[in-house]
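Supplied in structure tokens, the structure appears directly below.
Removed: one protein chain of the complex. Kept in place: all other protein chains.
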Amino acid sequence: EPEKLMQGLGYCCPVLGRTLTQWEKSSLGTSLLVLRKEKAVDVLKFWGKITGTQGDYFIAVSYARPYDFLPTFYYSRNATDWDDLEPPASLEVAARLSKIKGLLTGDPENEYEVTEMQIPEDAEEGAEPEEVVLQHKEIERVALIVKAIDYAICVIPKGALLRTPEGVVMENPAFDGLSEKEYRSLDSYLHFRPDAYYPPDDEVVCADTDLFLASISLDLPVGCWTLKASGAPTVVTLQNLVFPGTACFLVADTGEHGYCYIGDGVVNDDLPFQLPPLPELDKSGL
Amino acid sequence: EPEKLMQGLGYCCPVLGRTLTQWEKSSLGTSLLVLRKEKAVDVLKFWGKITGTQGDYFIAVSYARPYDFLPTFYYSRNATDWDDLEPPASLEVAARLSKIKGLLTGDPENEYEVTEMQIPEDAEEGAEPEEVVLQHKEIERVALIVKAIDYAICVIPKGALLRTPEGVVMENPAFDGLSEKEYRSLDSYLHFRPDAYYPPDDEVVCADTDLFLASISLDLPVGCWTLKASGAPTVVTLQNLVFPGTACFLVADTGEHGYCYIGDGVVNDDLPFQLPPLPELDKSGL
Amino acid sequence: DPVIHKQSRELTDAATKFLKTQKLLFAPPRDTEDGEEVVDEGEPNDAEIPDIMEELRLFESVGIGFGPQESVKIARAVWKLAEDPKFNLKNVRFFGKILGTEGDYYVAEGELKEPNPPPEEEEDPNPNVVPPEENGKGTNKYNYFVCSYPGAPWVELPDVTPQQIQAARQIVRAFTGDLDSKMATYPPFPGTERHYLRAQLGRIAQATVLVPNGMLNPPNEEEEEITTNDEFEPLTPEDLCTSAGWVHEREFVRLQGRVEKWSPPPPETDDDDGDEPPEEDDTEEVPGILTSAEEDTPIGETPSWVGRLSKGMPAKYAVACLRSMRWPGAYVVGTYGEKVNKFANTYIGTGHKSLGEAYAPPPPPAIEQEFDDTLLIEQPDPSPEEEFPPDDEEGEGDDDEGDED
Partner (left out) sequence: DPVIHKQSRELTDAATKFLKTQKLLFAPPRDTEDGEEVVDEGEPNDAEIPDIMEELRLFESVGIGFGPQESVKIARAVWKLAEDPKFNLKNVRFFGKILGTEGDYYVAEGELKEPNPPPEEEEDPNPNVVPPEENGKGTNKYNYFVCSYPGAPWVELPDVTPQQIQAARQIVRAFTGDLDSKMATYPPFPGTERHYLRAQLGRIAQATVLVPNGMLNPPNEEEEEITTNDEFEPLTPEDLCTSAGWVHEREFVRLQGRVEKWSPPPPETDDDDGDEPPEEDDTEEVPGILTSAEEDTPIGETPSWVGRLSKGMPAKYAVACLRSMRWPGAYVVGTYGEKVNKFANTYIGTGHKSLGEAYAPPPPPAIEQEFDDTLLIEQPDPSPEEEFPPDDEEGEGDDDEGDED
């Protein structure tokens, strides 16, 4: 929420080491309220900032409630003027986009070329695939990055949402935080992935509802989530090391929670090598 | 609340033009949590800062609930270590203290001398009053100033509290802010003065309960309250011009509210001369 | 940020308009989408402006300021003013904020590249009335710009007249936030709140704008203007923490309401108002330029300036703050840099001078020349002080001859 932006950032910044500038905070504080009014949405949240070499993308997200719908993302280049961030057109496009590496520039119109083997549509049957050069705009990459990160880090504490027998997902009005034992365990944090939400990248679409509210402790690679409770007492922060720049927070005794991302959108592929062996293995090995 | 300190200050600072330094905010954020733990109180709020020539007093206040009890004040000179702020010993002492003028120094032990005409206790009946020099410490003045200001600015929006038929005062769980029409009217803001609370200075003790939850629109001099809604939209701020440095805020659509004081404790005696004539009179007069 | 939100929120139209105005503050200057608000009259102006964010940080470290969000908006609003070709400013700074009863004024102060032309002469100027100084000189050296919130349009205030300065010295009246509100005061003030505001801003600036002692050279035989002292050794925070570390930058305003003395033409017939005895004026001792702030008249036992150092950091990096007891709300901050002193002035207050005692309106003039219908308003209930004015009028007198105006 725009009104809670400062508070949420206050929890996330100390663990991220990255922050919004005063300028950005001030501008967002104004422009998100206008955006919420213009889009006439109930829930509008600041989602994060993706840094390019020349400019940044500010991302906001709105949800319709009850929560059975896709989140809608918006982006802004100056934290003032907002546009819709269209999701990748198809899984195919998403897969293609995910092949583009390197830093973003900050210019949504920046063109990337992807070379791909394709069978021409008008070709005869049995024709050889040909090399095709496809052009994509940077903003499409941004949309994919946002989806991928959101898929990974949209996390809610256990008990914050509930599903009615009719299948409607809604906030649990009785939720008031987690106990100390609970908030120190990864098992208490669940992925929020509404059914209609398709996974990014080239993963298989998973239509069953297990992904919705699955515990993050099952995420791979093992150890990709860190949980720290050292900042303010009663505030827990989670970070997904696969996406450096992510932070989720929970105020344990009030149940307030949220997440944000400030980073350059790069995935840490080396994580499996970086993580120390699991404690048990460590013991047996030495 | 320590947790909401930043948010409250965020509403008050723009109208005050005075703020806590980063240092002070950071220190208060830690030490108030420790104080709440040590005093084992439910509600502990930052109340304000009183500036002296050499040092400052930071003031916090705790309430017991239900609200039939006196607020308890605490003070700190470094925003880290807290002591109890004892209320003035008696109305007599309060009256005497109110005669001391001039700026505070910031040293609680600083001694002030007050010369007073008194009839010596051991004197015969009908004896003439003699000039007596009495010494008072600065911290006693601070306590009086805090009481006086709190009496004036402890304001709650209409509907935020309710009194049960048994006379118990408690928060109204259904309170969720004021409508636009309401929040723009001074009539919607009420003094919070629990019965047991005695007025400062040399006013008559008012035992009846009218003072409790009286509207601030009746305060004198007429025009001493200013109401501004220009900061963030949906946030209203009130200032009592008799005590420059006071600010109350209300987030109109959520009902969050609070107040704080940042100033040197000086009362604006010239206010009646400064205020322009009331609009009606103005019209008829010109 | 939290996922759950309790209730839908409707902004009022007024709030929406306010937000949209403020949003323009952040929009890139010449890149606004809806054509309506674009100020595209040629190149942006290149007025010099100080590093406002840095200045606001100095103030923040001694407890003065509007909070981080508002600070950004203020800095941006002043920058927009500096860039606006319409105002054609040579330099501009954020002056401060005047707190009013219904609304506030954010104030910027600057010099024009080309001074405004003098207003058209009145048909029959009274030769005995002290004339105003022309724009760009003396009391009108600086121009003032006000807006009611950062992002709202800036309004240029008119030049001040000696009569307004004189009247402003005799009244205390709260600002309402409406530039056109009537001044129903006794003694009467010639003008509306707009002129009163301009007069007070000038008085405040003259009395409270300080620079570190030694940083500027007074005019001498070689240089007629004030020059920067190239050999200046930056002062330490301790030095800057006493009034001896600072000198007044602005020129003294005489009793007659001008910086440069004006002598009336030799009287032909003695028909003056009796109010302005020009001979007395001749005896006025005027402090020189760059007078030390140490010499400002104290308010009774309270010194005119009280100094404090910011806390919590090594002494070398402390920020020194002097606050004016004479004009509560006026602050000057300074800090030691490697080769320079960073410093800044501001004023955040109700625009009133502290008299050191309860205000008592001046006694009515001996003979009323003309019926003044602005006096026909009802006065607020008199306070005890008003009904029984204190005998001691020294403070008042002191004040008018003293350190300022």
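The letters A, B and C name the chains in turn, as written, and every chain counts its residues from 1.
FYI, a contact is a pair of C-beta atoms (placed from the backbone, for glycine too) under 8 Å apart; a residue touches a chain by one contact, two chains touch by 3 or more.
For clarity, every value in this text was computed on a predicted model and none was experimentally measured.
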item: Chain not shown, its touching partners among those shown; value: A, B, C
item: Chain not shown: contacting residue from A:Gln54, A:Thr115 or A:Ser185; value: A:Gln54
item: Which residue of A:Glu92, A:Glu130 or A:Glu180 touches the chain not shown here; value: A:Glu180
item: Interface with the undisplayed chain - residues on chain C; value: 26, 49, 51-54, 57, 61, 68, 72, 75-76, 79, 82, 312-314, 316-317, 337-340
item: In chain B, positions touching the absent partner; value: 1, 4-5, 7-9, 22-23, 25-27, 29-31, 33-34, 36-37, 42-43, 45-46, 63, 78-81, 156, 160-161, 171, 175, 192, 249, 256-260
item: For chain A, the residues touching the chain missing from this view; value: 9-10, 13-15, 17-24, 27, 49, 51, 53-54, 56, 78, 102-103, 176, 180, 221, 223, 226, 228, 230-231, 233-234, 239, 241, 244, 253-254, 262, 266, 269-277, 281-282, 285-286
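By our rule, only the chains that are shown with their structure count from here on.
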item: Touch-based graph of the chains, sorted into line, ring, star, complete or other; value: complete
item: Chain-chain pair with the highest tally of contacting C-beta pairs; value: B-C
item: Separation of mean Cα positions, chain C and chain B [Å, integer]; value: 30
item: Whole-Å separation of chain centres (CA-atom averages), chain A against chain C; value: 50
item: Per-residue overlap in chain C, given as positions that touch at least 2 other chains; value: 9, 11, 16, 19, 69-70
item: Chain A: positions in contact with at least two other chains; value: 7, 29, 33
